[in-house]
Every structure is written in C-alpha cells, then in structure tokens.
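In this view, the complex is presented without one of its protein chains, the others remaining in place.
Our next item is chain A:
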C-alpha cells in the first residue's frame, strides 16, 4: 500500500490542479469515457472485420488478376461445382461427423467420472487428460507421424502386426488418412471438452442427486434424468464450437500432407481455400469458397440450435 501512495501522488497533484476544467476533460466525463474505452474495439471491428467481410463478398463476384478486376457475377460460385470442391466438402463433413461422435460422448462420460467422488486421484487424472491441449498442432503432427511411420517396425505397424494385420502406409490411403486426422484431433481436444463438461457438472446442485437417491434412483437413472438434461447448455455449446472447428479444419491435415495429399485424401474446405487463394492466387474464387464455408457452418448451427430449442428461451 505504501508504494501505492507515493505512486499516485503526482497524479493527485495533477487532479487538484485540473479540478477547474474537469467538466471539459474527456478523461473525467462519465459520458464520454466509455466511448473512449470501447473505441479500440470499434476501430478494430471496422478495420479487421467489417471491411474484410464486405471485401470478401465483393471479391467473390470478381475475377482478379494483378492490376485487373472484372465482374463475373456468380461465375466463382459456378466454379465450385467441381470434383475437387466436392472432395473437400466430403472430407470436411466426414471429419466433422467423426469428431462429433468421439469428442462429445467420451469427454462427457470422462467428466462425469472425474466429477464423481468414487474415482480416486481425480485431480491427477484431470491434469493428465488436459496436457495434450497444450501442444501445438504441429508438434502433435510430428508425434503422430513418428508413431504411424511407414516402416514396418514403427509403433503403429508393430501393434497391428501383433494383432494379425498387415502393416499399413497410414498416410497414403483415404481411410487411414482420415483416421490419423480424427485421432490427432481427438487427442488434442479431449481435455478441453472434458473441462467444459466438468464446469457444467459443477453447476448442478448436489441436492438434486440426494433427493433422487432418497426416491431410490440408481446411477444410470440419475445420469439420464438429472445429469444429461442439466448439461444441455454445455452440450449445445460444445456441439456448436465442434461444428465450427470441424468444417474449418485445415491444420490437422496440413501437418500430414502440407496441403498436397495423394489423391486429395486430406483436402478440406479451408485447405481448398488456401490452395486457390494463396497458392493459385485466384482471390475471387478463394473468397467464394470462404463464403460457402460460412454459409455451411451458420446453417448447420442454426438447425442444431433450433433443434435444441435454444431460440425458444425468449418466449418462456
């Protein structure tokens, strides 16, 4: 505290000096200060959000060569009707489905176990399960490429040989390639989703379980009748961000194939955007891909949120 006093003295001196003009001073005005404080957001919003969004929409109707822009109407959108984009769309969809199938139920069950008093050493496991989330996707890629190396004696091939299968070239085939991407994502995101569900579980009042027990409810009944319904907000949140993350996916594929996978087995929507925009410099086409991506995630999430009745809240 003592330091504080000496630190503020010059400021207090200034304050006394400025008392007469305080009304005109922006820093003192209750009316203008909040605008000053939020101004960074407004500036950044206009410069790095509003303008780029409008520009993307504009660009998507143009054909862009260096120094020359011609209006092509929906031309870039028609160009989307090609097998490469279908592949990208297909891969992104399958990837999203797999991550939803794995990264929602499994973390939810693990969170319930980690929240329950019957599990010993809960805090240790909680930390252990979170640690993969700290790694960058690149480091995760390095690890999984090592474990799933093509050599017959590499870890994954050694394991499946033991189980009686023949060794695989994991990064060369469609099914195994998808498996690698989903595995990498599952490994990195498990801990984060567990955390979300744990936070939700801790908001459920313990008394609900106690009274259910008095009515003779078993573990399973309690899970489906109390835990699951009360976890719904978290569930919807995790579902929303998972749909976003799934369709946006780029890096999980990049670490395996640097955006040039054999037979496009790792091509995703964002990967296609990157290829067209930053490798082929077809900016107009890239912009159109981005907008279609936006449309897909917004539409899917709207349907999903409507299905879970999120919009009905206002009427109640």
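To be clear about the criterion, a residue touches a chain if its C-beta (ideal position, glycine included) is under 8 Å from a C-beta of that chain, and two chains touch if they have at least 3 such contacts; residues count from 1.
We take it that contacts and distances are computed from a predicted model.
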item	value
Identity of the absent chain, which is to be given by its UniProt protein name, from "Arabinose transporter permease", "2-oxoacid:ferredoxin oxidoreductase subunit beta", "Thioesterase" or "GntR family transcriptional regulator"	"Arabinose transporter permease"
Sole contact to the chain not displayed, among A:37, A:163 or A:214	A:37
Of A:100, A:178, A:226 or A:294, the one touching the omitted chain in the full complex	A:294
Option touching the unshown chain, where A:103, A:190 or A:239 are the choices	A:190
Residues of chain A (touch criterion as defined above) contacting the omitted chain	8, 11-12, 15-16, 19, 22, 25, 27-31, 33-38, 40-42, 44-45, 47-49, 51-53, 55-56, 59, 106, 109-110, 113-114, 116, 118-121, 125, 127-132, 134-147, 149-155, 157-158, 171, 187, 190-192, 195-196, 198-200, 219, 233-234, 237, 241, 244, 248, 250-251, 254-258, 260-262, 270, 273, 277-278, 283, 286-287, 290-291, 293-294, 297-298
